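Please read the structure below before turning to the comments.
Missing here: one protein chain of the complex. Every other protein chain is in place.
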Amino acid sequence: MTGEQLLLILPLIIVTATSVITMLMVAAKRNHAVSCFITAVGLVLALLSLIIVARHAPQEVTPLLLVDSFNIFFTALILLAGLAITLFSYPYLCNLEDHQDEFYLLLSIATLGALVMVGSTHFITAFLGMETLSVCLYGMVAYPLHRQETAQYPMEASIKYLVLSAVSSGFVLFGVALLYAQIGTLHFADISAGITQGIANGPGSEYFVVASLLVITGFAFKLSLVPFHLWTPDVYEGAPLPATAFLATVGKLAMAALLMRFMSVSGVLQSDAITNVLSIIAVFSILGGNLLALLQANLKRLLSYSSIAHMGYLLIALLTLESATGAASGSPGTSLGAEAVSFYLTAYVVMSLGAFGVMMVVSDSGHERDHIGHYQGLFWRDPWLALVFTAMLLSLAGIPLTIGFIGKFYVFVAGVQGAEWGLLAAMVIGSGIGLFYYLRIVYRMLTPLDHDDPLPVAGIRDVIPHGILLVLLVALIVPGIIPGSLMALLQSVVQSL
Amino acid sequence: MIVVWLILILMVGGALAWVTEAMDSRLPRLTALIVMLFSLIVVVMLCMNNFPDPLSPGGQWLVLEKWSWIARFGIYLQVGIDGLSLLMLLLTVFLGLMAIGAAWHEITERPGFFYFNLLWTLAGVVGVFTALDLFLFFFFWEVMLIPMYLIIAIWGHENRAYAAMKFFVFTQVSGLILLLAILCLAYFHFVQFGRFSFDYFELHNVVLEGRFQMLVMLGFFIGFATKLPAFPLHSWLPDAHSQAPTAGSVLLAGVLLKTGAYGLIRFAVPLFPEAAADFAPVAMTIAVIGILYCAKLAFAQTDIKRLIAYTSVSHMGFVLLGVYAWNIYGLQGALMTMLAHGLTSSALFMLAGGLQHRFHTRDMGQMSGLWAKLPKMSAMALFFSIAALGMPGLGNFIGEFLSLLGAFQANHVAAIFAALGLIFASVYSLWVIQRVFHGEFRVPGDHGAGHGEAHGATAQDLSSSEMLCYGAMVLGLVWMGMYPQTFLAMSEPTMAFLLESLGSFVGSVVSTAEVLP
Amino acid sequence: MLEWIGLLPAFPLAGFLALVLTRGKLPRRIAGVIGVGSVGLSFALAAAITVEFLGSDALSHTQVLWTWMSVGNFTPGFSFYLDGLTVVMLLIISGVGFLIHLYSTGFMADDPGFARFFSYMNLFVASMLVLVLADNLVLLYLGWEGVGLCSYLLIGFWYDNPANGYAARKAFVVTRVGDTSMAIGLFLLFQQLGTLNIQEILTLAPQQWSEGSGMVVAASALLLGGAVGKSAQLPLQTWLPDAMAGPTPISALIHAATMVTAGVYLIARTHVLFELAPSVQILVAFVGLATLLMAGFTALTQRDIKRILAYSTVSQIGYMFLALGVGAWSAAIFHLMTHAFFKALLFLAAGTVILSLHHEHDIFRMGGMRKKLPVAFWSFVIGSAALTALPFTSGFYSKDAILLAALEQPQYGTLLWLGGVLGAFLTAIYSFRLVFVAFFGDDHTQDAHAHHSDDHGHDDHHHGPVKEITGFVMAAPLVILGILSLVGGFITVPVDSVFGVHEEHHASTLVHGFMIAVPIFGVLISYLLYSGAPQGRVLQQWLKSMRESAFGGGLTRFWFSGWGMDALYNLLFVKPFVALAQLNRKDLIDQFYGLLVELARISNRAIVLTQTGYLRWYAISLIGGLVLVIGIGVWA
Partner (left out) sequence: MPSIPYEHGLILAAILFVCGLIGVLTRRNIVFILMSLEIMLNACGLAFVVGSARWGHADGQIMFLMILTLAAAEVAVGLGLIIQMYRRFHTVDISVLSEMKG
């Protein structure tokens, strides 16, 4: 590990340092504001360090980690998301009698796990990152709330998440073990040679197909795709809002990035069996996710179902990866699939952060406003928040002028290129159904409220959360109207895949 | 730059209207009025210096600008105005003014936000009529949707949530199908020419083979037919109209329906000549069914706005008929029907809105014999119903006659059945006059059949501002009826370009050249 | 002077606009002056133009005002065409129109909608003039629909009575059926000949089509459909009797003199097409014959004074169609002119009778009026005489010409002639039945007040002695029309140049004698039957017994209801349409989309059940999902 390689993993070091300092600070003297400040500063420093890292760019730091433009972009995205959630959770946790500092500790370690996942090209680091993220999430999900009737929700959600997540980790491990037993290496790149050779030659291929499916099932669980989605609504609803936000954005983002790298490098998409399975999963995710959300009144559950649908859309783009690497790289058409995935991921993170952000600003640990009734007449009570929330919802529904539309457009183009007509038809139907429940919320915000339901004072006045909402709104509208620059950035990011 | 200026004026105007609401509740409608008058002047100036003499049509493209937007996919901010889109702009701006006139007294709570939505819808529509880049076209196609949804959802009547949702979902899903079709076209341009492109002119030379071209064309057709609305996809219109506020109905009927027809003429048929040729008989059958079925439905309605909505579907059936006849008569007929129908249906909706504003009900069963108490309104209602049934000397007749003439050349049977629509049109139009304006005077609310003074006395006749709007529309219709050449000359070059770009392939057109000795 | 043709329709149009824009605020006198004056001016101009046109040896004159449309090679212009036929029609329309306008200033004196009435009348005259002057079929169609609109407005003029509104709508819809068939004819003509200019059609048609070819038969049949609709011939004649719901002057102007003859004018104008399609021409003749007989029999049984005249109009137009059918074009136009005179006279006289008897319509509730209503009585006598074509009256010369021409028709000559004579006999009976019942015999006005006046509200029931309400404005038109009905026979219609053939009929004196005898014999029968004279008692008993008998009663009811045509149409078209409309009030397609939404809602409820909340169930789904995935992966 030369000095230069150390420089490359600077963000990881800084984030680890922040978590250690937070621990020491907590041990010395608990202060909510200070721990939040330290975490925020640490994340910002990590972000800045990316500039240094970017200069040395594509270089492999030990066979386990690869620091390339793909890694840098997603690291930046994760750090930004983490930063936003940290700043949102400060007003949220303000009036919690219990210890607040541990939350930031868990958050920084979870971010660390995510960073490791994004950079990994080897199963050991991938697995390490996944488990660090999961274990920290168990903690964050279980973070105690003090509202009487829902006090036991976080604990219930966390236990469910723990057991199921452990089972899915077991699947991944066993799959990898089977692959390792047959191919002898755990490195993504080398595995691709083994898999393509294994899948290709007739009889023996079932073994490889089963092993790969085991791994993919584990990943599908984390991305809450249909047959494995049952945990998502309960965990989203049970967990406190910052934890849900973190799970929805960073949790999904890191997992998707890892899946993308694994798929494009390992060439697992060559086999028709796996692409068929993934197509079926995608169709069911889109239809299932949208249908589940249709009449849902609890916004957190509704957003969880909609995230299932969005992961379904993402899967469509993922399926076109294979056709990307197949053709000669360099011409604009080839890297379309990868671009579509990364653009859609960025859009999804921005939209989810925005939606959860508004909910966090409006509620606090004592009283969570997650029922649709709480948002009635929001347009006339607080136009700014209503505008942001409507923009986020319309973007989730895929209406133009928003990044969501361009994301959906990208997936459409990828789908057309991969000629997946069935999936595109499902996407059109899914979006059609999706309109119902997004618009129901917007309409509910438009109908004036007869009795007065004052919004919490604490959260509103703080400038920071509103500042972040403004940033998110700009991040939603500007790429929606002028997506050129973001597209160019992603094109360079994806080249290195 | 004129197009960009027009769209910017409308958008900034909208924002201004919303802001000035805080100062004084009467300011928003004034700003909206000024903005609309200014844009009307701009469009009229554009008409004047491009078409000085109606008899000698000039070159086709008046304005053609192109700026790069999303280089990755070869998407450009390409806008252009030619005769057809200029006429549509004229109609849009004129009806925008009428909508403001209609909303003058009706919209009282949150006027600022209302005029914001109104002007942004118009901006979206202006964009639709001028965009020549298919992605930009789709972009504006969706942009005009959200403010319209808000107008129906916030200021609508009792069942507005359902109607607004239905309107939004119908248009959005068909829009997605349209997007899919556009993308197929763009992708095949990439396959055949090496780079993505959404440019209207470049996409002309994309060659799709038989069955696939039909599918992509169907995608376009469904997208535009939902907005037209054509027969099977029309069921959102009556709900949207009966629940929308008057100004919303004026915009919806007068302008938004035309975007569907404009899309058909500009994109759906020229881009897929062979597929359109095979599809023409089916489209004309749909048009005929639309005309007759919706005329029958109109006759059965008691809600006045639903009745007018069904009549709009029936009239737009003529447009579809004219477009898919695909000869000069059919196209010009479709254009004239669009213009005339815009005025007629907006006026009828304003009248229906006026009645609802005065008697708080849309049910025709409860009111009759209004001629005695409201002579001016009844006279106007009579005039516009007669225009609606296609009385020669007014705009609708020219449109319907030319469409049928063109349709007859292409497909005899369809034209004959469509001509039956003329009879049904007279049946339901006069039935409305009979039901509401003739017979003894009875007003909703008073239960005795006699001369209910309770409600009737308070209902005052048309105010001067309303008379101004109706008067303008009467003049417009008479002008279109008596001297349509001004409008036909404007659209002549566009239609000629569209026709010779793929020849009038449809039907057995007896080219009259060799008949004459 | 010829270049001022454009002003002809402009004057009444200006009158219409003036009256509409002032919205009835003008005092009655000024409104009357404008209304009548505008038609008077156009009459004067028409007269001047006629003098100049007949003076100059020019055959025709075309005056282009502006290009209406120019789309491809469909370029109809707003342009007028003047020739012999147009001149005749011009004079009839503006002349008779002026007289009727004058009369109606008196008739409508106390009506609140005075200005509105005259605005509609002026619009009517303007559209009729445009119809007649049009040089291309599209402009003709404009006039055609314009008059249809005005007839709707005027029939439903007293709008507060829904029955009038229904009659007006019925008239408009039935004529609209005819108009649609005519429109389809226009499309066919344009598609085949590439132009709709009448003169070009007349020159192109013979070159393009051989005699009796499919296209020309179709085109002429469609035009015939339009003519039948507008001129209330079989099968579209049910609307004219109900159109009597409007004020009487409009019955005179629209439903006697001008509008109903538009169909005749159209066929006359496009006579070349009909000559090229002999089968259709014969059809025209037989339509005419059937209508004149059917209307004749129906008129026999009518009680309402205006309905009798309405059915007589239908019958007389049947004669004109008969003339057109046998190719006697100028005879048809001649009869059209004379008919305009005496039928307008009869209707106006009927108007005076109705007004004087406080809106009494039933002739059997009148009787003995010849002393009390002298002007009306003498007008009726002259009118009926002309109607039954008694010798030396105008009707005699015109109907005589038609019957002679019908006789010379090669195939069906005799049949047509016999039908025509029978018709003349029927005409004689019913027209003088009206005169004898209404003006002779004893006075029934004071009988029990069972009389149903279906007229508009204000029928003041003062029973003072009957005093004829007729000032100068009402009497003068009657006198002039009376003179014209008598002298009209000697006016020669300058249409030979238009139709190119000068018909000369010469038949044996026996035939002439027979044709003169038939009407006189009819009048005699009518006198015996209806005037209550003692000599006719035998016949009156026979008639009374006939009416009571089952067969006779049924026959009279059948004839009274216009041969059951109204009921038939109601059954065939109106009822099914209304039933069909009510059947599917909630749009079927709408329900289909509702179904889709319901489907989504049900599937939502079903899927949400999988979210049971139990950890074990989630673990089962996880492992079950894995097994499923591997199953698909390995086997599928």
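Going in written order, the chains are labelled A, B and C, and every chain counts its residues from 1.
As a working rule, a residue touches a chain if its C-beta (ideal position, glycine included) is under 8 Å from a C-beta of that chain, and two chains touch if they have at least 3 such contacts.
Small disclaimer: the values here were computed from a predicted structure and weren't measured.
Judged over the whole assembly, touch between the missing chain and the shown ones holds for A, C. Summary of contacts with the chain left out: across A:Gln5, A:Gln59, A:Asn95 or A:Thr185, the touching residue is A:Thr185. Check C:Ala48, C:Met546 or C:Ile620 against the missing chain and you find that the one touching it is C:Ile620.
Only one of A:Ile124, A:Ala193, A:Val474 or A:Ala488 touches the absent chain when the whole complex is considered: A:Ile124.
Contact residues of chain C toward the unshown chain are 608, 611-616, 619-620, 623. Although one chain is hidden here, its contacts on chain A can still be listed: residues 123-124, 127-128, 131, 135, 138-139, 142, 151-153, 155-160, 162-163, 166-167, 169-170, 173-174, 176-178, 180-181, 184-186, 233-234, 237-238.
Keep this in mind: only the chains that are shown with their structure count from here on.
Annotation: B-C is the more contact-rich of the chain pairs B-C and A-C, by number of C-beta pairs in contact.
Chain C has its Cα centroid 37 Å from the Cα centroid of chain B.
Note on chain placement: the centre of chain A and the centre of chain C lie 79 Å apart, centres being C-alpha means. Multi-chain contact residues, meaning those touching two or more other chains, occur in chain A at positions 436. By the touch criterion stated above, chain B contacts chain A in their complex at residues 69-73, 138-139, 142-143, 145-146, 149-150, 153-154, 161, 164-165, 168-169, 172-173, 176-177, 179-180, 183-184, 186-187, 190, 195-196. If you check the complex, the residues on chain C that touch chain A are 600-601, 603-605, 607-608, 610-611, 613, 615, 617-619, 621-626, 628-630, 632-634, 636.
Within the complex, the chain A residues that touch chain B are 332-333, 394, 397-401, 405, 409, 412-413, 416-417, 424, 428, 431-432, 435-436, 439-440, 443, 446, 482-484, 487-488, 491.
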